[in-house]
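Note that one protein chain is taken out, while the other chains of the complex remain in position.
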Amino acid sequence: MIDATVVELSRMQFALTALYHFLFVPLTLGMTVMLAAMETVYFITGKPIYKEMTQFWGKLFGINFAIGVATGLTMEFEFGTNWSMYSHFVGDVFGTPLAIEGLMAFFLESTFVGLMFFGWDRLSRPAHLAVTYLVALGSNLSALWILIANGFMQDPVGALFDPDTMRMEFTSFSDLVFSEDAQAKFVHTSIAGFVCAAMFMMGISAYYLLTRRHREFAARSFRMAALVGVIASLAVITLGDALGRADYLLQAPKIAAMEGIWDTTKPPYEPWKLIALPNDAAQRDLFSFGLPYVLTPLVTHTFDKPIPGILELESDAKPRIVRGIQAVLALHAYATTRDPVALAVFRQNESDMGYGLLAQRFAPDQDLAKITAAELPTILDLTARETIPNVFVEFWSFRIMVALGFAFLAVFAFGAYYSLRNRLERHPFLLKLTMWSIPLPILATEFGWITAENGRQPWTVFGWLPTFQSASSHALGYMLFSLIGFALLYSSFIAAELYLMFKFARLGPEGRAAHAPPQPGPTLAGAPGYADKPWQ
Amino acid sequence: METYVILKLIWTLLLGVLLVGLAVMVGMDMGVGTLLRFVGRSDAERRATLNAIGPHWDGNQVWFILGGGAIFAAFPTLYATSFSTFYVVMILLLFSMILRPVAFEYRSKVDARRWRGAWDWAFLISGAVPMIVFGAAIGNILEGVAFHFSWDGQYYQDQSFIWYLLNPFALLCGVMSLALAVYQGGAMLMMRTEAPIAGRARGFAMAGGWLAALLFAAGGFWVARLPGFVLTQPVDPGMPATPLVGSGVAMAVGAWLSNFYIAPLLWIAPGLGFFGMIVGPLALAARRPAWGWWLGALAWVGTIFTVGFAMFPFLMPSTTAPAQSLTVWNASGSAYNLSWMLAFTLVFAPAVVIYTGWAFRIMRGKVKTNAIAENEHSY
Partner (left out) sequence: MKTLIKFLGLAGVLFLALLLAVVAGDYGPWYFAWLVGTTMIILIAAAGAVLMETQTSSGRRDEEF
């Protein structure tokens, strides 16, 4: 018997630790690239102010990076500690990108990040530049392999279920790596990281411009960040569209929940809901308002293709559930008797096996063999309902993310325009807006994560393994222990992180850490003589 | 021999290499963390101690992450079962491990006694606890773990976590692992710090090395009296990788030594271990820390391969359902997966070794106290 409370607590723990980890990751992905860009300018122009910029933003990056690394440790092991059935079921294919990530990307990033921080006087200028580029490459390659793994959960390609080993076995490396979902998701996520970093740099620079400190430093940082931000936010929107189309083709329930489509759409008039109040229990909107003629071309990129609604998806699922129950029963028989007849029955219904597993939690004693003919319709209804993710959460997290994305584009565009004309300081409102926008891209990426992973429910491996079956069979007390521990530890981390971030951002590029006495001499970057006194 | 069997054997060997890499590189940093409060009496000394491994701890820690990922991919069932059965202990390990990156980055960024003092305690916890857990986990696996599988591949735990925490043999292994880590960390500190830190580190390291030798011997005698596991029927090594089918396994006192009697050449592993643990401290006494460091690495190679040779082909035997014990034959990944991973390892593992070596060469030399005050990014 699977304890539903333990599954829920395991989900809560994974969501908390992953969302928390993801607070720090996008900034890391983007900041490494921004550092590479700044050091490139230092390399080309030789002006010390760009070295100072690389070092100052590098310090803030370091404060963020430490927690990113620390919380990443949890993620690497949490599949094993809390999702044993999942790990057993897909480890053969899902574990591989994680292992390659460590070997190919994280080693690169972590080894060179030490040299990037400590190697300024030990490395030649081109060598240090190369090191910074390798850090940027390493952090983004990390994201690539992690999102390839995540892509497999969304669209399991490149592996087949093997009834002899009771797990999915890896069959095609290129299918896994070039999966449509993984591709679009990697680029979307990596570039969203650039947006986070650009807003972070722009916002802190805006603070200096507002307080008229470090103006030369801030103007340059602002300019570079704003230009990155404009291109990156355009790219994020484009890739978001590509991901939406991939979901339309591969994960119909997710797209239906994202757009709040209860009844299959009637192209081309179907309105795109701007705001709505979806009610999951009643399976209808309490209220909705939308723009006509927008939804169909937006999602399908055509004017005539309908998008299947939730009610249709549920009734389509029922025959699959019936076949799935057959598949699981046959698999059980085959596992205990190795009977070739059972195997043949299983093979016939194999592609619906996941739906049989999904029905298990509603069966008497969670045993599909005990379902009577009288109970079957109720169980089919319940299971069919279960195939749809929570619409309210999906609908709104998607909308918040999209709205923020477009808002960032506007902020970056104005910022870049006034920065290129050197008129920033005449627009304190824009500067204030940028400053207060620093946390928003991170918030948007969190909602993006919720859209992607809540929309995948009720599956851990879409169509194959339900979340309910994936968790480890822990006792309740174990889960309470770890959940409380993570909550305490992570809250104290974020307090320390914010404290240091504010402290060092306020101190600014000229502020030395408290232990080192301020050095006499020119403080204005670019002033003569500065180059003779390297910053360290 | 068919390809699949060769792949399984290669990955078993690579698992050993990975554990050695983890033990040597992460263990060294853990040792430094454990020693921090004892070799550094003033704040300046503690900062020198931390900066001795400052540029490298992050890269070294990837061995730990790679360990998780590689076991996940190469031995999925082992990953799924071991971390879940050892849940509370694993979570303690994670709690202490995640303190460390934050401690490094944050400790010296605020100049306040209580702030730095608190992080120094974090270094002690995040150095000692993971090494004890690492050793204790190996000890627990030698004793056998209480678990079984249901038909669909879900594991069930048959024993309380208290046993895995408080179990004399496992604790002995844990303390031995900590002693070796202290040895390795001390040798590193001798290379990269000046007096008086280096001198204190030498004392702790020598004690650690010899204590490890003593515990290694005690552990050996203990294992001879421990119920080990043997295969009672021949197993097809090229079998589909699943423990659910079951194989003939029996428990017998002293069975872990049977491989050594079958192939006496295997005694070379414990021999190397003892050699490293006994001669290493002598090298430190003669103020040859580089020699001592490599002898420490040799001690780890000897220890981990001794355990591997004793247990082969078992990875994690079950006391409650011995037939479902995990072995290298029934818990590995598929042939296709193992081949791809091997291809990546052949390309990237040498690259990692080369650039890690380069990074150590660039940052070589002793850490100077005044250099720490000048460098903005010092820990």
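Note that the chains take the letters A and B in the order they are written out, and that residue 1 is the start of every chain.
One rule holds for everything that comes next: contacts are C-beta pairs under 8 Å (C-beta built on N, C-alpha and C of every residue); 3 or more make two chains touch, one makes a residue touch a chain.
For clarity, every value in this text was computed on a predicted model and none was experimentally measured.
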Quiz item: The chain left out here touches which displayed chains?
Solution: A
Practice problem: For the chain that's not shown, point to the residue among A:T45, A:T302 or A:T378 touching it. | Solution: A:T45
Practice problem: Decide which residue listed in A:I2, A:L19, A:L123 or A:L227 touches the omitted chain of the complex. | Solution: A:L227
Quiz item: Which residue among A:Q183, A:Q251 or A:S397 touches the omitted chain?
Solution: A:Q183
Practice problem: Could you tell which one of A:I146, A:I204, A:L239 or A:I310 touches the chain left off the display? | Solution: A:L239
Quiz item: Residues of chain A in contact with the chain that isn't shown?
Solution: 33-34, 36-38, 40-41, 44-45, 47, 50, 140, 174, 177-178, 183-184, 186-187, 190-191, 194, 209, 215-216, 218-220, 222-228, 231-232, 235, 239, 242, 419-420, 422-426
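FYI, only the chains that are shown with their structure count from here on.
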Exercise. Would you mind pulling out the distance in Å between where the CA atoms of chain A average out and where those of chain B do?
Key: 31
Quiz item: Where on chain B does chain A make contact in their complex?
Solution: 54-59, 61-62, 64-66, 68-74, 76-77, 79-84, 87-88, 90-91, 94-95, 97-102, 104-106, 108-111, 151-157, 161, 240-242, 244, 333-334, 336-337, 340-341, 344-345, 348-349, 352, 355-356, 359, 362-363, 373-377
Quiz item: Which chain A residues qualify as touching chain B in the complex?
Solution: 55, 58-59, 62-63, 65-67, 69-74, 76-77, 79-96, 98-104, 106-108, 110-115, 117-119, 122-123, 162, 164-167, 169-171, 173, 332, 335-336, 469, 472-474, 478, 481-482, 485, 489, 493, 496, 500, 503-504, 512-516, 535-536
